[in-house]
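Just dropping this structure here.
Only one protein chain is missing from this complex, and each of the others stays in its spot.
Take a look at subunit A:
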Amino acid sequence: MKPDAEFFPRDPADHPPASSPVYKSSVLRSPRFPLLSLQNSLSEVTGPVFGAGELGPLDHDLILNYVQTGEPIGERIIVHGRLMDGEGRGLGGMLVELWQANAGGRYRHALDTYLAPIDPNFGGCGRTITDAEGYYSFRTIKPGPYPFRNRVNDWRPAHIHFSLFGSGFAQRLITQMYFEGDPLIAHDAIIATMPDPALRERLIAKLDLKASVPLDTLAYRFDMVLRGRRQTRFENKLQGS
């Protein structure tokens, strides 16, 4: 697979529409004009490259990476999985970043005023680089649900935000991971931006007992897929001017 091969075009059916009135904030923040579709140039098939040396040794361990007086309070979990392209190939060497609320649903953010308290030992962010086969893993505390201003009694299900880089800037993606069995999933306005149940299913991490650490930490499995590259056996339109 050539590193400058073009990406499969993005399929709008894989994503929520830009404007989804059930999620009120999207109404005024969505373009009215259609997107201009481009064939990939070098500007899209290239993107930032990150090295493991840019990260600290505890960056992927949210149980330890903000310890002040002791470990954070909450359900100890491992979140792990594989980052792949559309043909199931592991994407190695990619930066995966995540952020989340603490066990009580409170974010460590200047603008979060929810009355649930901050945990002094929990920061709520982490990052790692996928291994050669595309696998990643984090250790963290399971986040709590929290209320947000949409309809007056809207609550987010427990979730972890993920930010993904592929090898090209066109693969850039942000998403959210939910937890298997959470009854709030059926009521959430942001999940409701995806009317297709198949899309929702792709964002629900599964309990993974075999990956848990006995007497220590439960585990959830969450695989993610970025756009694949089109084969270029007979042409290579990108290069040469």
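As a convention for this text, contacts are C-beta pairs under 8 Å (C-beta built on N, C-alpha and C of every residue); 3 or more make two chains touch, one makes a residue touch a chain; residues count from 1.
Rule of thumb we're sticking to: contacts and distances are computed from a predicted model.
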Original post:
Can you tell which of "Protocatechuate 3,4-dioxygenase subunit alpha", "Putative enoyl-CoA hydratase I", "Ring-1,2-phenylacetyl-CoA epoxidase subunit PaaB" or "Na(+)/H(+) antiporter subunit B" UniProt lists for the chain that's not drawn?
Top reply: "Protocatechuate 3,4-dioxygenase subunit alpha"
Subject >> Among A:10, A:76, A:142 or A:221, the residue in touch with the chain that has been omitted >> reply: A:10
Original post:
For subunit A, which residues lie in contact with the unshown chain of the complex?
Top reply: 2-4, 8-11, 14-18, 20, 23, 25-33, 35-50, 54-56, 59, 65-66, 84-88, 95, 97-100, 107-112, 123-127, 161, 163-164, 167-170, 172-176, 190, 193-194, 199, 202-203, 224-228, 236-241
